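Mind having a look at this structure? Questions to follow.
One protein chain omitted, others in place.
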Amino acid sequence: MHELEIQPRFCETDALGHISNTTLPIWLEAARFPFFTETLPAGSLKDWPLIMARIEIDFVQQLFVDDPVLVKTAVSRIGNSSFSVCQEVWQNDRVAAKASTVMVHFDFETQKPTPIPSVIREKLEGFLVE
Amino acid sequence: MHELEIQPRFCETDALGHISNTTLPIWLEAARFPFFTETLPAGSLKDWPLIMARIEIDFVQQLFVDDPVLVKTAVSRIGNSSFSVCQEVWQNDRVAAKASTVMVHFDFETQKPTPIPSVIREKLEGFLVE
Amino acid sequence: MHELEIQPRFCETDALGHISNTTLPIWLEAARFPFFTETLPAGSLKDWPLIMARIEIDFVQQLFVDDPVLVKTAVSRIGNSSFSVCQEVWQNDRVAAKASTVMVHFDFETQKPTPIPSVIREKLEGFLVE
Partner (left out) sequence: MHELEIQPRFCETDALGHISNTTLPIWLEAARFPFFTETLPAGSLKDWPLIMARIEIDFVQQLFVDDPVLVKTAVSRIGNSSFSVCQEVWQNDRVAAKASTVMVHFDFETQKPTPIPSVIREKLEGFLVE
């Protein structure tokens, strides 16, 4: 799996003293981007023909600001015009959250999903896990 | 369903010109709090014995900064020590996102789930939808 | 002064139990936008020819999540190609923060400041305070 280390920020905590649950989607997005950089054709991030259709996050353990976090990212499914990304957030050798995201290969001009090109499909297959 | 109107903020957009998908969990949390204020016993928000165990969000339509958003919140399931909150995010009379959140009634001292007291259960039942 | 009421969000707190200082610029921006809507020519927010050149914030009192916040916005200076916006953040009838922002009327094509048109200048003058 692709790995990104993130240092939690103090402003990402909330008054309960732990990392706010609203921070997790931000970290998960941050970890998908370098993953995509290695997977998708070169170009500015904002030209990527991908939109998020769905996200699921299971919060397993509380996360705290003091220690670094490791976000692991891989591909769990490759469909015709969409694929699923699975991610785990670890802190202190324990998994704290698990997430699954459905990404749609999207044509912004027609505003419709389009098939994933084979060049991208092959790269995604390199990160496919069971 | 409980309703909260939210005016999108410019910093909640991203370089794709629409509302960032990372903004949705923030709005959903913002809409659950006044809902909980009407449902749960009085007290400071940070004393509430609730933690989030899971969130699912389906992104149905893009959201934009110019028009107000309506977040509708209700209860979809009441279990022994957890319950599920269902939410919809509307803009310009179209549903743009649907979410389901599992909240656990939690004892921070023992760090374990505890049964939902009947006084809370009865209030949650008033917002139960099919 | 223009006034916007904001309900603090739980995720805007931090582990010190109060509103994170990083939240203030977000509220201040949120309050400048409806102010600009009433002041500047109609159009999508992202077409506005304004960039921020400077912000100063004095944190006078801690802010907390439980009570609504009032952000007051006015114009404190109108120059040739820039103007200054002064803002105050109130909670429970006490001022909690004061801010001053320098906005530059900017031409994104030439990437240079341009003089403020008289139609905008006149509207800004309506909100000028000492």
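Chains: A, B and C, in written order; residue numbering restarts at 1 for each.
One rule holds in what follows: a residue touches a chain if its C-beta (ideal position, glycine included) is under 8 Å from a C-beta of that chain, and two chains touch if they have at least 3 such contacts.
Computed from a prediction, not measured in an experiment: that's the story for all the values here.
When the full complex is taken into account, the listed residue touching the unshown chain is B:C11, out of B:C11, B:V60 or B:I78.
Residue in contact with the omitted chain (choice from C:M52, C:I78 or C:V95): C:M52. Only one residue in the set C:N21, C:T37 or C:T114 touches the chain that does not appear here, and it is C:N21. Looking at chain C, the residues touching the absent chain are 15-16, 21-22, 24-26, 29, 45-46, 51-59, 62. Contacts to the hidden chain, counted on chain B, fall at residues 10-11, 13-15, 17-18, 20-23, 65. The set of chain A residues touching the chain not shown comprises 7, 9-11, 13, 17, 26, 29-30, 33-34, 44-46, 65-66.
We take it that only the chains that are shown with their structure count from here on.
Between the CA-based centres of chain B and chain C the separation comes to 28 Å, rounded to the whole angstrom. Spacing of chain A relative to chain B, judged by their CA centroids, is 22 angstrom. With centres set at the average Cα position, the gap from chain A to chain C is 33 Å. Shown for chain A are the residues in touch with two or more other chains, namely 15, 21-22.
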